[in-house]
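Take a look at the structure set out below.
The complex appears here minus one protein chain, its other protein chains still in place.
Up next is subunit A:
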């Protein structure tokens, strides 16, 4: 599938009706989501024929993108049942067979080794400090091949240090810097549209890790 085609399919997905600020529910735009999964597939072969988990999947954009690019099994995990309803509808509309699990990533029970790749657009931790690092820590415990994630560019050094030192990643690499346009979703947003610089990361878990949690 071509990048343009992927982006256009993702652009038609239904997004949050009433985003919840405490969960930092920002939709992953089609521009970012398509580039993230397209890179994972075409530069690293981490998607097609793989088992892919989408952490904090929200309306399922990244998981849908993985399925469209030929992932054999996709699981979307989210704490919010309303998001999961929209995500299942999105998958159904595109005739994609995606599994969803309602859970809190931070106390997930999961057997390791089976998931190849985790993709995620975690809460950036602006509301609940450290939320994105909690997600990353769990992702690196269950993925056997790679973790793709978005983090604010301002936190780049911190993310790298935490991944390599605290979560035992064998590598942590910024693939590119993207602009995340956060529309005025919430009342506390003063400007109509704000661009946030985010890094697209690829982490490789240590071999023999991924034992599960």
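Here is the rule we use: a residue touches a chain if its C-beta (ideal position, glycine included) is under 8 Å from a C-beta of that chain, and two chains touch if they have at least 3 such contacts; residues count from 1.
By definition in this document, contacts and distances are computed from a predicted model.
*Asks:* Any idea which of "DNA-directed RNA polymerase subunit beta", "ER membrane protein complex subunit 10", "Multifunctional methyltransferase subunit TRM112-like protein" or "Chromosome disjunction protein 3" UniProt assigns to the chain that's been left out?
*Replies:* The record names the chain that does not appear here as "Multifunctional methyltransferase subunit TRM112-like protein".
*Asks:* Have a look at A:14, A:113 or A:155 and name the one touching the chain we're not showing.
*Replies:* A:113
*Asks:* Looking at the full complex, which residue from A:75, A:119 or A:159 touches the chain that isn't shown here?
*Replies:* A:75
*Asks:* Touching the left-out chain: which of A:12, A:97 or A:181?
*Replies:* Once the missing chain is taken into account, the touching residue is A:97.
*Asks:* Tell me where the left-out chain touches subunit A, residue by residue.
*Replies:* Within subunit A, the residues touching the omitted chain are 49, 51, 72-73, 75, 79, 81, 84, 88, 97, 99-104, 107-111, 113-115, 212-213.
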